[in-house]
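For this depiction, one protein chain was excluded, whereas all remaining protein chains were kept in their positions.
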Amino acid sequence: MNKTPHPTNTSPKPHHGTLTSYVTGFVLSLVFTLIPYYLVVNKSLRGDALLATIIGFAIVQLVIQVVFFLHLGREKKPRWNLLFLISTVSLIVLVVGASIWIMRHLHYNMMPGDVTNKVANDEAVHQVSGLQAGTCPGGTGTIYKVELKNDVASPRHTNAHLCDILIIMNLDDTTRDIEFGVHAKHETYAGEFGGALRPHYSRMITLTELGTHKFHDHLEDKMTGDFTVTP
Amino acid sequence: MKEILLGKLNGHALPHEWFTIGGTVAFVLLALFAVIVLTWTKRWTWLWKEWLTSVDPKKIGIMYFLVAGFMLLRGGLDAIMIWLQQALSSGASHGYLSADHFQQIFTAHGNIMVFFVAMGFVFGLINYIVPLQIGARDLASPFLNTLGFWLYIGGVIMVNMFFALGGEYAATGWLAIAPLSETQFSPGVGVDYWIWSLQISGIGTTLGGINFVMTILKMRAKGMTLWKMPMFTWGSLCSMLMVITVFPLLTATLFLLFLDRYFGMHFFTTGSGGNAMMYTNLIWMWGHPEVYILVLPAFGVFSEVVSAFSRKRLASYKSQVAGLIGVTVFALSVWLHHFFTMGAGADVNAFFGVMTMVIAIPTSVLVFGWIATMYKGRIRFTTPMLWFLGFIATFSLGGLAGVMLAVPPADFQLHNSLFLVAHFHTMVIGGVLFGIFCGINYWFPKIAGFRLNERIGRYSFWFWIVGFFVAFVPLYVLGLMGATRRLDHYDASTGWQPLFIMSFIGGLIIMVGVALQVVQIIASVIQKRQLRDTTGDPWDGRTLEWATASPPPFYNFAVIPEVTTRDAYFEIKQNGGLPKPKYEDIRMPRNTAAGIYVAAFAFIASFAFVWHINWLAIAGIVGVILCLIIRTFNEDTEYTITAAEVEKLEERRQKKHAAAKPPEDAEDMGLWEFIKIVVTWALDVIRNKRWRTW
Partner (left out) sequence: MVKEHETENHEAQADDRVAFGFWVYLMTDLLMFAVLFATFAVLRGNTFGGPALRELFSLPLALTETLILLTSSFTAGLGMLAVRRGSKNQVLTWFGITFLLGLAFLGFELKEFAEFIHEGHTWQSSASLSSFFTLVGTHGLHITSGLLWMGTTLVFIWKRGLNSHLVRKLTLLSLFWHFLDIVWIFIFTVVYLMAYV
């Protein structure tokens, strides 16, 4: 059927452009392309700020092109096209964002052993499966034992040097929650949190932070102790 | 030279094992039988013109049913083989299957059931029923509809092709997780057959999804706002929205795996920087929503059936729709629960565990809505109603197991155990399959013009549900006892064998149920005069599809009715029936073979990709492009039926209807009567050598 083209004002067409809209869209897109380009080339911004900026510019250019080239948002209701686009963009954020989140967590938790040690070293995490993580290049020193028995830590005070090892042993029949700091204010030591210590279990801590640090049994508060680390 | 021409194809690819020879022979015999029948009855042209090139969604729907039904038997055969192997293979005995063959069987079983049985039945129902429910004559794009169907057929052929050429299917599990599915660990063509059968049928599904969304959103009858749509249409809409959301993810992921295998890329390989866990992440992003894609139309069916057979309006339509939408939205945020144990850590696991449990909420809104519909209704225990009640019992049980699995610490014990296997089979069989059987029994009179035999239908239901519980409760128990899935052999000291044997017996009971369903159909055909639906509305239905004849004319409605309320047809009946029709011209789409041609070239290209025959792949792609160009630049794809012609067709139909004898008042035949009839007929054929007159 060869029909001559007829003005399509009567049809429910969602896109209806004008010269102005195309030119505006073109110029704006040029601007929003060149700015991030020069920001990157001239290194005017760095790191996260740069990343956020160029992604922000990309999103704005997306909106520019959607409005000025695709004429979205001007259709009569129900605005299915717009709704579908918004849903799709949300889904893309979910797909890409969740993938990055999940894969990053998997990567961190499941890396091969040799890489794990390197990361532990970089992040100053000193306990990795009970093995030292390379922060004490000269190796570890003396081993000090603290026994927890009958709600008493003995010895109550330990004096040690950097890169010595402290082993806290729970010789009672109850589980203890050995936390650093005091009952009212828990702390971390060398990036490590406190935690449960079951009966007859022990915990090994490489002493890589200087100073005096307290620990206590959070369940049985009268059981406290401390250790001092000097260089 | 031979490699350029034939790629990896060689003589060794031809069948030489007992099962590849057996499978090839079986398919060849079937094909031969079909060819003989068609030639003898001179029906080739009829088949081509009336069915294969048809764009009528009613005909395409029926074709989907037939193929899906056939694939149900094919996948069921796989199931029996698995049951038998696991029942036998304890201690000293290693059953009758090698480990590798067993792995191929459960892989094929999963693929066939999900992609070709469940999706096939669902697409069949949606194709046939949704246009009738919304007052449309066809889908938005008839061409995409036939193309989608033939791509599905391409997938069906591809998943069975290995019998004849190649001898192996993927032995990786139904999702072919990397790196096992990479070339390094699966060098044969099995995984490639897997990739391409899913890829082409997946693209067909996506096209179908686009088509259905277009149709439901843009082609409803005048006055039918979204809030007045029938529930099956709502379920289909939500399902198809999910299809267009997640099938592209599958297409892309399969594409990446293909690139790894064909071009030596390193997305999911064990070396060169590949990350196999990304495959698991991507494939489940598709995989979880897929099961909701299957079940949402089933939910829609149940809403229709409960309302019809409780003789009540659906309790709280808006909550039901909200429930469907809730399930759809949440289904997109739970996929990690398939790999809690992969080590993403507590934060990630907690989020996805909570989201998984949250999905139970909109689902319960639906379940309570159905029960509320039954409350104070006048219930008729027809076969569809039985399937619905069976669903409630079964699906709830499986759902409880699901909530258990949603808790990450519990899942660490139950992941990949038989508990999991029992859970998802409960959901898929209890939810999707029962929903399909319910829908088929409910709409059969509309589709065929006569209803299904109720007595045998009831027997088949009872065998199915009893068989289901006998088969799968032992699996729940085994899972809790520590039995892993996909075991082709286990130690006798585990004490598991009795439970596996019980499961196998359950499987046999289910097979009896399946056989009875086949018998039900044949018995209904034999008694079709008694069971005939003369009014078009055998159940006193509430939605528009019941306003047409059974079966409807090819244009569905002579005049598209105008709708003012929910339960449109119920309202029409209250107001004294349809108004006198004012006939208008009708534009109908022409039949076309373009779908067949495009799909055929796509199949050729896929086959070439499986066997690394580069020139053939290029030829296939070029063929697809050329056929698409020819079709899309064809400007003469519709024809008009004038108002006068419509009036004549309607008058002729009504005259035929009035002249037809009223159905005799007789009871539905029972099983014993059926057996007597069949035996009498067989004896008659043999004694009187009746085949000479065929």
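A few notes on this one:
When the chains are written out, they are named A and B in that same order, and each has its own residue count from 1.
Heads up, the rule we're going with is that contacts are C-beta pairs under 8 Å (C-beta built on N, C-alpha and C of every residue); 3 or more make two chains touch, one makes a residue touch a chain.
Since this is a predicted model, take the numbers as computed values, not measurements.
Across B:L6, B:I21, B:A99 or B:L217, the residue that sits in touch with the chain not pictured is B:L217. Contact with the chain that does not appear here is found for just one residue of A:T33, A:T174 or A:T212, A:T33.
When the whole complex is considered, the residue among B:G124, B:P248 or B:G536 that touches the unshown chain is B:P248.
Across B:T225, B:S364, B:N614 or B:T632, the single residue that touches the chain missing here is B:T632.
Chain A residues in contact with the hidden partner, per the touch definition given at the top, are 1-8, 10-15, 17-19, 22-23, 25-26, 29-30, 33, 36-37, 40-41, 47, 50-51, 54-55, 57-58, 61-62, 65-66, 69-70, 80-81, 84-85, 87-88, 91-92, 95-96, 99-100, 103. Against the chain not shown here, chain B presents residues 140-141, 206, 210-211, 213-214, 217-219, 244-249, 251-253, 255-256, 259-260, 263-267, 269, 271-275, 278, 282, 584-585, 587, 625, 629, 632-633, 635.
The rule is simple: only the chains that are shown with their structure count from here on.
Centre-to-centre separation between chain A and chain B, using Cα means, comes to 42 Å.
Taken together, the chain A residues at the contact with chain B in this complex read 1, 80, 91, 94-95, 99, 101-103, 105-106, 108-110. Taken together, the chain B residues at the contact with chain A in this complex read 217, 245, 249, 275, 277-278, 281-282, 285, 332-333, 336, 342-345, 347-348, 635-636.
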